[in-house]
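The complex appears here without one of its protein chains, the remainder shown in place.
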Amino acid sequence: MQLTREARCAHTRGAAGLSPFTRTLLTLCLIAAPALAGVLPEDRADVLWHSYNGGDITIQGPSVLVRKKVSDNLSLSANYYEDMISSASIDVKLSASPYHETRKQESVGADYLHGKSTYSAGFITSKEPDYKANTSYFSVSQDMFGDLTTLTLGYRRGWDRIYEDRKDSQTQQIVTDTIFYNGRPATADHRGYSLSLTQILTRNAILGFNYELLTDQGYLANPYRKIRYLSPGQGAGFTLADQVYPNTRTSNAASVQLKYYLPYRAALTGQYRFFHDTWGILAHTVELDYTHPAGKHWILESSLRYYTQKHADFYSDLFPRADYQNFMARDRELAAFHSYTLGAGASYQFMVPGVHWISKSSANLRVDHLLVDYSDFRNALLAGTYGAGNEPLYRLNANIFQVFVSIWF
Amino acid sequence: MKNRIAAIAALAIAVPALAGSASGPAPQFTLSARGGRDVSLAQYHGQVVMINFWASWCGPCRQEMPLLESIYKKYNKLGFTLLGVNVEPDSQAADDWLKATPVSFPILYDKESKVSKLYDVAGMPSTVIIDRRGKLRMLHRGYKPGDENEYLDSIRSLIRE
Partner (left out) sequence: MRVAPVKLMRAVTAALLLAALAGCAAPTPWVKPYEREHFADPIMSFNRDPVSSTYLQHVFETREGAHGATGSVGGGCGCN
């Protein structure tokens, strides 16, 4: 069973294990007795159906969220999410066989308001046959400078267990094998430290800034993907071999968002994110969004996102020979590419007649079209026609649909 | 060392929390009110006046309104009045909300934020209580369920003066 990265994303959002600095900051937040206070998130419930279709992969599923204040200071939330994957992607076709799989994710969270500080904590668990991931997070958010500024510090910790599925040749059943990495069952450990700041600039503009430091350790590769190296005269001119990844990764990401209120009631958002890690990946993300209410009931949205990435140091589409270097990967997520995403959404706000405990509700539709242009990842399935290393560069087109209903109470 | 930091910081944060008392004569003003006529603070000299600065877009303000309505109904005949000063430049949203959640106390429109500035409104909602002689006696910023008890204590003692 081929497993692509999309099937095993562990949503990271932090956890316990506090540094002395964090402990001190938390202590003083607890002691403060403010005259003013912040506001907890609204009570709501959302039911969403998502669908991704592109590159011969289809992933669909539900996402259900419920959030409710259980007292004046405490808000609880829970989310159930599924990815039902049907994959015959280019990677699957190259070195495995098409598969179907479901990934289930459950998460719970709590937000506690004490004066101007909000403490949030939560736990996320993701399960699929060959990947189990648990993440916990903790963050503190503080309003300051007359509530024009909000500072948030967060910590998250993730623990993953990675397995490998294969089809038993005799029984034809899928068997989940333990991967042995450095003599022990394969695991991965993730830690994230984040700092966020939101700042009201003027009556019409607000600025957001985020910085995140992430460290990953352990088995970080995809067990199903393979590298290829030139082997003239053999097969299609190349031979597949196992990937070898480093066992650590440290990443830095920083982003800025600016939201501006237009006088006729509309919002314009500009975002930029910078990413760099110890694997040599350098990425820039730029996004522009426009939100336009129309009439009493409609809110329309459109967005354009541009993403560009330089490949990881140990990535290559085609290595010159076997065991060319210590670390080798051909995962297209680590390749050099540009991507464009064009999105549009429509939201219809309405009141449910006769049901008084629902204060408002909305029906929403969102469509995004994703276009990825790889600069150094080739369609290896065409090696027979073009020769290994001369195949056309791979291009991916995908359509993403979201349909959801939200109610507030 | 860490304890010292925590202590300094905690003290510095705790200090402003104590702020909230008000003093001196209440600034005079006249604003147009719901129903068309103009209302001025001077009209209520001799009564205990509670001014609540609110906006329809502010969640805690909306939450507080029904409680203010019951306070007004209870104490109005004892020489107490409540003025709801709406701070929105465009009163349409406030009027729409009041249609759904009506109140019987006067609603004044501070469209140019003149009175908000006069009273140095530093939080939404903000409530001030003025005694029978026109002096500021209480300033309360924000609203959390339970705050109405503070208002009631203040009103009861000021009515007796």
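To keep things simple, chains are lettered A and B as they appear, and every chain counts its residues starting from 1.
The definition used in the following text is that contacts are C-beta pairs under 8 Å (C-beta built on N, C-alpha and C of every residue); 3 or more make two chains touch, one makes a residue touch a chain.
Values in this document were obtained by computation on a predicted structure and should not be read as measured data.
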item: Where the missing chain makes contact, among the chains that are shown; value: A, B
item: Touch criterion as defined above, residue of A:58, A:134, A:196 or A:375 at the omitted chain; value: A:196
item: Full-complex contact with the absent chain, from A:130, A:212, A:317 or A:391; value: A:212
item: Residue of A:39, A:175, A:288 or A:342 touching the missing chain in the full complex; value: A:39
item: Residues of chain A (touch criterion as defined above) contacting the omitted chain; value: 4-6, 9, 11, 20-21, 24-25, 28, 32, 34, 36-39, 46, 48, 50, 52, 63-65, 79, 81, 141-152, 154, 192, 194, 196-198, 200, 202-204, 206, 208, 210-212, 214, 251, 253-255, 257, 259, 261, 265-267, 273, 275, 277, 279, 281, 283, 285, 291, 293, 299, 307, 309, 312, 333-334, 339, 341, 345, 347, 364, 366, 368, 370, 372, 400, 402, 404, 406
item: On chain B, residues whose C-beta touches the chain left out of the figure; value: 1, 5, 8-13, 15-17, 53, 55, 57-61, 87-88, 113, 116-117, 121-126, 142-144
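Quick note on the criterion: only the chains that are shown with their structure count from here on.
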item: Whole-Å separation of chain centres (CA-atom averages), chain A against chain B; value: 45
item: Residue ranges of chain A in contact with chain B within the complex; value: 20, 23-24, 27-28, 31-37, 39, 72, 115, 146-147
item: In the complex with chain A, residue positions of chain B that touch it; value: 2, 5-6, 9-10, 13-14, 16-20, 59-60, 122-123, 141-142, 144-146
